[in-house]
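Just one protein chain is left out here, and the rest sit where they should.
Presenting chain A:
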Amino acid sequence: MSGFMEKSNRRKYFLEKLSGKLFLICAFISVISLALIISFVFFKGFRPFVAEGYNFIQFLLGYDWVPGEGHFGVFPMIVTSLYATIGALIIGVPIGLFTAVFLAEIAPKPIVKILSPAVQLLAGIPSVLFGVFGLAVIVPFLQNYLGLAKGQSLIAVIIVLAIMMLPTIVTVSETAIRSVPQSYREGSLALGVSEMRTIFKVVIPAAKSGIMAAIVLGMGRAIGETMAVILVAGNSLMIPTSLTDSVRPLTTNIALEMGYAAGIHQEMLFATGIVLFSFILILNFILAKISAKGGQ
């Protein structure tokens, strides 16, 4: 009897160890993928600067992008990406935050039951459909009603990105607002402070770190968005001087040209990817800081 027990126990221990290893391998797959992507992009992207004598500063600050003549400057695209993201934040953050406040604090339950899933569904719409919507609705609207010569413009990009970041901002800040202890609200209301002032003076400040995280996540979404932007940006290579200019952000530059690029041109597109990746990395770093602060 005891011999049998020992044998079956040995098998159990073996399975334990084996499954442990299996999970470890699974966990490593994502880390390995990340490492591979980063090293690949950086290897390809840095090669022209290391081996071919191109100047990285000139690449970052150069105005001209003419692959045929060997001019690779991404400054207009960096500026465009920043403008588009900041513009989207200016529109998307107030709308998203007020929606979150409404859902978490004000709206009666039946309305929340309709609105909340609707906002979450907005997050699940494939990005190309946002682009199609922008192209079919926003761009003609800008042309016909605001008199733009060409509707594909910075403002179209900003509007589409603002809509796309809404679900992130709404859901994350709604969660943050809901997690503010009820006792804070009671404390304020019991002092004879109105509900709206309680929300803005106590609840939102208490949810500050969660709301900041929501904004940073929304920014990440906006700066990395490609498909929807291609359709409405117009893709002209210039530093935008007004909201109505046709623009090309970093992401669409890669997507538009990667298909036919070769040699240095292709490597320069990887270098564009490095710039984009750095932006996302900085945002993630900020996010981690905010979360750590919020957790205290």
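In the analysis below, a residue touches a chain if its C-beta (ideal position, glycine included) is under 8 Å from a C-beta of that chain, and two chains touch if they have at least 3 such contacts; residues count from 1.
To be clear about the criterion, contacts and distances are computed from a predicted model.
**Student:** Out of "4Fe-4S dicluster domain-containing protein", "Phosphate ABC transporter ATP-binding protein PstB", "ATP synthase subunit b" or "HEAT repeat domain-containing protein", which one is the UniProt protein name for the chain not included here?
**Tutor:** Options "4Fe-4S dicluster domain-containing protein", "Phosphate ABC transporter ATP-binding protein PstB", "ATP synthase subunit b" or "HEAT repeat domain-containing protein" considered; the missing chain's recorded name is "Phosphate ABC transporter ATP-binding protein PstB".
**Student:** In the complete assembly, which of A:41, A:202, A:232 or A:250 touches the absent chain?
**Tutor:** Per the contact definition at the top, the residue touching the missing chain is A:202.
**Student:** Out of A:82, A:122, A:193 or A:258, which touches the unshown chain?
**Tutor:** A:193
**Student:** Using the touch rule from the top, list residues of chain A that touch the missing partner.
**Tutor:** 181, 183-194, 197, 201-202, 205-206
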